[in-house]
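First, the structure itself, so that you have it in front of you.
A single protein chain has been omitted; all remaining protein chains appear in their positions.
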Amino acid sequence: MSSCLLPENFATTGPYPRLNRRLRLGVVGGGRIASTQSAAARMTECWDIVAGALSSDPAKAQKRGSNWYIEPNRCYASFEEMAREEAKRTDGIDAVMVTTPNHLHFPAAKAFLDEGVAVLCDKPLTNEVEEAQTLVKQVNTRGAVFAVGYAMSCIPMVRQARELVAAGEIGEVNQIHTEFMQDWMMAEGVLDADHVKWRLDPKQSGPTSCTGDIGTHAAHLGSFVSGLPLTHVRADMHVLGAPKALEDTVFISTRHANEIPGTLLATRYASGNRGGLRFRIFGSQGGLEWDLENADYLKLSKFGQPDQIITRGHGHGVSPTVERLVRAGRGFPEGIMEAWANLYLEFAMAIAAARDGITVDQNWGRHPEVTDGLEGVKFINAAVKSHQQDGSWQKV
Amino acid sequence: MSSCLLPENFATTGPYPRLNRRLRLGVVGGGRIASTQSAAARMTECWDIVAGALSSDPAKAQKRGSNWYIEPNRCYASFEEMAREEAKRTDGIDAVMVTTPNHLHFPAAKAFLDEGVAVLCDKPLTNEVEEAQTLVKQVNTRGAVFAVGYAMSCIPMVRQARELVAAGEIGEVNQIHTEFMQDWMMAEGVLDADHVKWRLDPKQSGPTSCTGDIGTHAAHLGSFVSGLPLTHVRADMHVLGAPKALEDTVFISTRHANEIPGTLLATRYASGNRGGLRFRIFGSQGGLEWDLENADYLKLSKFGQPDQIITRGHGHGVSPTVERLVRAGRGFPEGIMEAWANLYLEFAMAIAAARDGITVDQNWGRHPEVTDGLEGVKFINAAVKSHQQDGSWQKV
Amino acid sequence: MSSCLLPENFATTGPYPRLNRRLRLGVVGGGRIASTQSAAARMTECWDIVAGALSSDPAKAQKRGSNWYIEPNRCYASFEEMAREEAKRTDGIDAVMVTTPNHLHFPAAKAFLDEGVAVLCDKPLTNEVEEAQTLVKQVNTRGAVFAVGYAMSCIPMVRQARELVAAGEIGEVNQIHTEFMQDWMMAEGVLDADHVKWRLDPKQSGPTSCTGDIGTHAAHLGSFVSGLPLTHVRADMHVLGAPKALEDTVFISTRHANEIPGTLLATRYASGNRGGLRFRIFGSQGGLEWDLENADYLKLSKFGQPDQIITRGHGHGVSPTVERLVRAGRGFPEGIMEAWANLYLEFAMAIAAARDGITVDQNWGRHPEVTDGLEGVKFINAAVKSHQQDGSWQKV
Partner (left out) sequence: MSSCLLPENFATTGPYPRLNRRLRLGVVGGGRIASTQSAAARMTECWDIVAGALSSDPAKAQKRGSNWYIEPNRCYASFEEMAREEAKRTDGIDAVMVTTPNHLHFPAAKAFLDEGVAVLCDKPLTNEVEEAQTLVKQVNTRGAVFAVGYAMSCIPMVRQARELVAAGEIGEVNQIHTEFMQDWMMAEGVLDADHVKWRLDPKQSGPTSCTGDIGTHAAHLGSFVSGLPLTHVRADMHVLGAPKALEDTVFISTRHANEIPGTLLATRYASGNRGGLRFRIFGSQGGLEWDLENADYLKLSKFGQPDQIITRGHGHGVSPTVERLVRAGRGFPEGIMEAWANLYLEFAMAIAAARDGITVDQNWGRHPEVTDGLEGVKFINAAVKSHQQDGSWQKV
């Protein structure tokens, strides 16, 4: 039994990473995002969920584990124990997902890296720049496989946009606008919910709330799609809803490489915006616009021609490297679960490639990496500094 | 280990069906739709894929099986053998998906029903009305669990529409328009592809091609959402593309129960329509419009008020029975994979409920049933008769 | 003083029709549509409103006339008087708009044609086919200028669609779907309003209500854009709202020239559809879709490429003959008033061309003509026959 991770019809040259069994995944953190990711991982056919540290309360940990049919003796009450015990097993986990509150990302990721387990860690990667740098160093030293949960960068139309920019379809990029507009924090009583409380507690969430939780997605997409890293920010942070310890809204002026200017907005108080992660990238010959709320469609403007609406579906101007990420038939919608599944597929591919000593072309496998995670932490850090210093420009 | 199939936060009264292990699924037919369904089934956490009859060529069957990590001795070269052998095992399959060409739906479904295995069969259920009636009888006699692959009826906004009609939100329904517009058959050379050839061969596809393959989805949604069965049709069939043995396009005038009039279009030559399954249902006080190409949004008009755009997301007028079907967080898109996953979830729930002797409320579990399949076959049959008799009205 | 009716930047070859004064327009009928048209006529700079037969009640006629600042002695109480008296004046009207209830279209149009006055008559042109044929004959015999109020055919994106079909951009047309979905008749009490009552009275409205009033717009666009006249219809008429003497809804199967099949829907009970005049025309290589509710946008699909969204605005693939019809700057929206203004501009151009003995190229001036009006009346007539004969096919 073995499965090629790059479908044969797309793979025109070899060699390609293969798996001869499903990979074994462990879960740290037991909330909704863990459910989403485990469902997505299973969807890929590459992963089984076999271990978990799902709560520090052992009874809860067992109960949650049973929902995933995890063997009782692999339902751990701490990630340290899980890292240690799984490392001893011959059938121990190949990889772990970390979906805890932010302040635990670093120790959890580090614990598994230390045991040689591949890690997929949620964003923001860490709460401190130094922690993120430590992880980068560790990954580089060990040649470890490490992914960060910027799942939206695995949506087919986001990849298509990136390839179009790289191919020069919009000319030289000259402005980059991104935003993540949500409204869920307007709901009555939501601030008292457990999965929200930690996001407003600086000890757990880190120096920001909205900026680190959703602003970082916008920042990542802006750089990822344009190919131009974020270099400077000027931040204007706000608490628009009920008083709270951390900002719920941030407006940022940006500079990307080559001094390309832009803006970035993030807020949880924009009524009618449920998943409003958007980018608009303009260049000397055209522009690209995308909105997570209509994620299957990408607007491409080539100045002087009618606008084009690109969507998934073989043979309509979509790159094969993008088409490969599409599961559903032509015209059938896909969503965020498929984006996570793409991330888990590329994560599996990276593990298989590392084992087989194969290098996968960046267009065929480009999951968000530990360095993307570090960039995100630096962005958050610079935004905080700018806000504290009356909106001065700060280097990312 | 056990898992409640109705999330506790939604389940306000009991008892509820539970599983204490994942169900074991077998696959008959090895094409793309089988991959879609198996990925969706795995996504639910309720299913493992453990057996398959994926090709009549034993070598191919083994190769395909290995992609799903199916044990070699459970990769069968015929569904008859699979039904027989799996029935002998103590860890035999609980259910089978049938995704063969149409003419094999009946014998395959029957073979597994005979062995007491639950069946999820693709549409059209059968090529002959009598065959479908035989299956209905068999299901009723044995109290078997049987589902039909009308996956789009498991999309949250379709369910929401159905509940709104039932609640009288648009008043008395007075017209029903449905359509499924595609364009993939315009692609050069596509008629020669294996997965297309059988669809144009009357021996395999049955008396229609487009009508049975996609028209039947439109017919099902019209009845399912409105609550009004289709009673009469008047059909106008066409071959718009290259000459072929079966129609590629059909325009139908309809009557639903209570003599409610409507129309139904299905075609594979509507350029720019990739997955254009749509319904528009109007009543004395309002209307509902939905399009698979933007499946997360449902337009509700209440005459005299601004139009409403309903989307998934807790607490915005979406019924809890619909909210339960949503996997992703508020505002994140979902697609056809999630619709299939919903079907597999409700299918699992029906199996668990049957085992536990529990009756699940129709709003909490309403997968497309064998009788929906029969209605589809009758619809196809009536359309053919009408077309042969110069567009006369025919009873469904 | 003189004004070139084809802007010089577009007019590359000559000669072109010119006006050396504004044309004088009279109004027959005094409802809302007359206000719309007179405002649109004035917008063109080509027309002044100078006479009217705005009511059979002389006091009302005076009062209404004063709203348009028409001289009291040119506010007539009958169109017969107006035709007679205006003909005597040296500054008599050059043209008349007829916006009465349907049954008066024929006598009014005829009265002015008899006096040598150009006519712009609302649709349906007449209630009887023979009447329409009489007008066609009269126009042809006298070389009169005659326009029919199919204003939507003067919307830039409709013209663009027509040119794209003619240029072969979608290949050979193979299906044509049109519809006009409205909902205003759902309003409480609306059936008792004066401007509605006559529309439901066979003596005034003619043999149909919805079919003649809005279905005829859909029929015209289908033929106008595709270049393929409607040849056969099969009609299914309904009264969906309160009981009434004439249908409020009609569903039609169609054949255009070359046996091209299609469908046509018209209804006033489709809640949430305010001005839903739409066409979808598909061909062997592409498709075109347009909706009056978003009239500035035209979807062009070329199979195998991303969809294109064409909009007004110089230099983006829009034909100069279409661009000429655009009044507002790039990106500014235009509406139905501008469509009427385009009709009045082309009507003026036809008058000027006739006076100067110039022939204007059809792409530069193609207002809906008396023959378009006749086709509409034949369409209505055939639909009625089909409905009376149980949905049989009838020749248009």
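Should a chain be cited, it is by its letter among A, B and C, assigned in written order, with residues numbered from 1 in that chain.
In this section, a residue touches a chain if its C-beta (ideal position, glycine included) is under 8 Å from a C-beta of that chain, and two chains touch if they have at least 3 such contacts.
If you're wondering where the values come from, they're calculated on a predicted model, not measured in any experiment.
Chemist: Among C:Val136, C:Val239 or C:Met337, single out the residue that touches the unshown chain.
Modeler: Once the missing chain is taken into account, the touching residue is C:Met337.
Chemist: Among A:Glu86, A:Glu131, A:Asp213 or A:Asp307, choose the residue that contacts the chain missing from this document, as touch is defined above.
Modeler: A:Asp307
Chemist: Looking beyond the chains shown, say which of C:Gly276, C:Pro306 or C:Gly373 touches the absent one.
Modeler: C:Gly276
Chemist: Please give every residue of chain B in contact with the chain that is not shown.
Modeler: 300, 304-311, 315-317
Chemist: Even though one chain is hidden, which residues of chain C still touch it in the full complex?
Modeler: 1-3, 21-22, 32-33, 35-36, 38-40, 42-45, 66-69, 72, 182, 184, 187, 273-276, 292-296, 311, 313, 315, 327-338, 341
Chemist: Tell me where the left-out chain touches chain A, residue by residue.
Modeler: Given the touch definition above, chain A has residues 170, 174-175, 177, 183, 186-187, 234, 236, 238, 240-241, 249, 251, 253, 261-263, 265, 267, 269-273, 280, 282-287, 289, 299-304, 307, 391, 393 touching the missing chain.
In this section, only the chains that are shown with their structure count from here on.
Chemist: If you average the Cα atoms per chain, which one ends up farthest from chain A?
Modeler: Of all chains, C has its centre farthest from that of chain A.
Chemist: So, what's the distance in Å between the C-alpha centres of chain C and chain B?
Modeler: Between these chains, centre-to-centre, one finds 44 Å.
Chemist: Measure off the straight-line distance from the CA centroid of chain A to the CA centroid of chain B, and report it in whole Å.
Modeler: Inter-chain centre distance comes to 33 Å.
Chemist: Give the residues of chain B touching no fewer than two other chains, as numbers and ranges.
Modeler: Correct list: 187, 273.
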